[in-house]
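Our next item is chain A:
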Amino acid sequence: MDARAIHKLLANEFGDGVGNFVEQPTEPHIEVDATAIAKVCSYLKENGDLNFEHLSNLTATDYLEENRIRIIYHLHSYKHARWLTLKVAVDRENPHVATLENVYPVANWLEREAYDLVGVNFDGHSDLRRILMPDDWVGHPLRKDFQEPSHYHGISTVRESMLTINRN
Partner candidate 1 sequence: MSVEIELAGEGGGLATEEMVLNMGPQHPSTHGVLRFIVTADGEVMRRAVPDIGYLHRSIEKIAEKVGWHGFMPYTDRVDYVAAMTANQGWAMCAERLGGIEVPKRGEYCRVIAAELGRACSHLLGFGAMGMDIGAITPFTHALREREMINDLLEELCGARLTFNYLRIGGVAWDLPPGYEEKVLRFLDRFELAVDEMGELLSDNRIWVERLAGVAPVPPAMAMAYGLAGPNLRASGVNYDCRKAHPYSVYNDFEFDVPVGTGEKGELGDCYDRYICRLREIRQSSRIVRQAIEKIPDGPVIAKVPRNFKPRAGDCHVVLESARGEMDWYCASDGTEYPYRVHIKTGSFTAMSIMEALSPGLMIADLVAVIASFDIVAPEVDR
Partner candidate 2 sequence: MQGFIDSLLATTTTGLSRELAYLGGMIGFGALVVFGFILPMAGITSWLERRVWAKIQSRVGPNRVGPGGFLQWLADGLKNLLKEDVIPEAADPTLFRLAPYIVVAGFVAAFVAIPFAGSLIIADLNIGILYISAVTSLVVVGILMAGWSSNNRWSMLGGIRSASQIISYEIPAGLSVFPVVLLSGTLSMQGIIENQGWAPVDWHMFHSPFTLAAFLMSYIALLAEGNRTPFDLPEAESELVAGFATEYSGMRSLLFFLAEWGNLYVIGAIMATLFMGGWQVPAFTDNVVLLTVAQFGMFFAKTYFWVFVAMWIRATLPRVRVDQLMSLCWKYMVPIAMVNMFGTALVMVVIPEGSRLMSYALCGLMLFGLVRFGRRVNYHLKRSRRYDTVGAIMPV
């Protein structure tokens, strides 16, 4: 069953929750609504013909010009050796999406990472804290409009070039 057939199946099952199938040469994917993602994933996991029991990757990308953040889910089925990509587009100013933690436990950390670096809020997540950056960091570094602060706790984040230091 290829991605297009899966899309048809999902569209029948969830109606409006599932958006278009985007035919792209390197990454064909299915667009899913932010509210439906948990249900869709749990369906994909439980369905005997699909068996997407593995959330291989979860990440978010900030599209500044479109004013959107896309959350990208890569699902994988060990049984059928098959990949599926889902994308959820959310508003950049107030990105909210349902958590997958209850479907795939691994999503716990992956979602924390996406929250930390891109600033996506995963509704219903049990422990949405920063994971890689320090707890008191301001802003989300992988947002395209992120400005690096000049100091962190009095430590300069800018280092003079070694070449110019040596010249003096």
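For anyone wondering why these and not others, all candidates are chains of the complex that A comes from, given by their letters.
Basically, a contact is a pair of C-beta atoms (placed from the backbone, for glycine too) under 8 Å apart; a residue touches a chain by one contact, two chains touch by 3 or more; residues count from 1.
What you are looking at is a predicted structure, and each value in this text was computed from that prediction instead of being measured.
Undergrad: Which candidate touches chain A in this complex: 1 or 2?
TA: 1
Undergrad: In their shared complex, at which residues does chain A touch candidate 1?
TA: 24-27, 53-59, 61-62, 72, 74, 78, 81, 83, 85, 104-106, 108-110, 117, 130-134, 141-142
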